[in-house]
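Omission of a single protein chain aside, the complex is shown with its protein chains in their original locations.
Up next is subunit A:
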Amino acid sequence: MDLIATGLSVDLAARRVLTDVGLTLSPGRVTAILGPNGAGKSTLLKALAGLVTPAAGSVTLAGAPVAGLPPRDRARRIGYLPQDAAVHWNVAAREIVALGRVPHRAPFAAPSPADHAAIEAALAATETIALVDRPVAQLSGGERARVLLARVLAGQPDWLLADEPLASLDPAHQVDILDRLRGVAVAGRGVVLVLHDLAQAARVADDVLLLRDGAVVAAGPAADVLTPSTVARVFDVRVATLPGGRMMVPIGRIVG
């Protein structure tokens, strides 16, 4: 069930965004992809999700190229939470969560008992049962993030790929969502997150991949990768390490 990228290069609008990226991801672990803006983090996540076509190299899931999977099969195995949490119509929270079952349902078929069970389980896991009848316009940012997470969980994918799931959340909701994602990995699924916050990454991730200019700078267990010197090299910032050694905060820019 490993998700493996080999020699992965991606071009967007004739510009090389990722160059020769290789990584091996195993289920049951949380992997954080970190790097400065424009490093290619979101593109890497999309490539892992099979949503962009590589210019070279490949992504394989349990040995099979993701690009060659029929879209519905791929969708059942890899869940993807995009960066913009757009919901274009004022639908009820339950209807959003139910969309997670799209790859499992025949078009126009009524939801099966398995669909209902998966939706209920996702609502329970995200504590959104009380929100199901609320239209999305009446949800707070934190509630909406939980409902969208429930949408991905309802698809029961082996892999959960989330692009900046903490964006625009206050600290309490950041911790809340990260703990839930952690729980997904503990339950045996693979979790890959694009994150911005070094401290949150250090808190949640088992493994960290540092990207810069489309190439992997460092990868491995979080404790090995998130060192002040490596972070300084990738982000051009000086960092202070909090007591305990894992958490770090940027305190100044390195110029020149």
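Here, a residue touches a chain if its C-beta (ideal position, glycine included) is under 8 Å from a C-beta of that chain, and two chains touch if they have at least 3 such contacts; residues count from 1.
In this text, contacts and distances are computed from a predicted model.
Undergrad: Given the options "Iron ABC transporter permease", "Hydroxymethylglutaryl-CoA synthase family protein", "MoxR-like ATPase" or "Fe-S cluster assembly protein SufD", say which is the protein name UniProt records for the missing chain.
TA: "Iron ABC transporter permease"
Undergrad: Tell me which residue among A:61, A:75, A:211 or A:239 touches the hidden chain in the full complex.
TA: Here the residue in touch with the unshown chain is A:75.
Undergrad: Which of these touches the unseen chain: A:92, A:125 or A:199?
TA: Considering all chains, including the one not shown, the answer is A:92.
Undergrad: For the chain left off this view, which of A:12, A:137 or A:187 is in contact with it?
TA: A:137
Undergrad: In the full complex, which residues of subunit A touch the absent chain?
TA: 46, 49, 51, 70-76, 78-82, 84, 86-92, 95-96, 99-100, 102-103, 105, 107-108, 135, 137, 148, 151, 155
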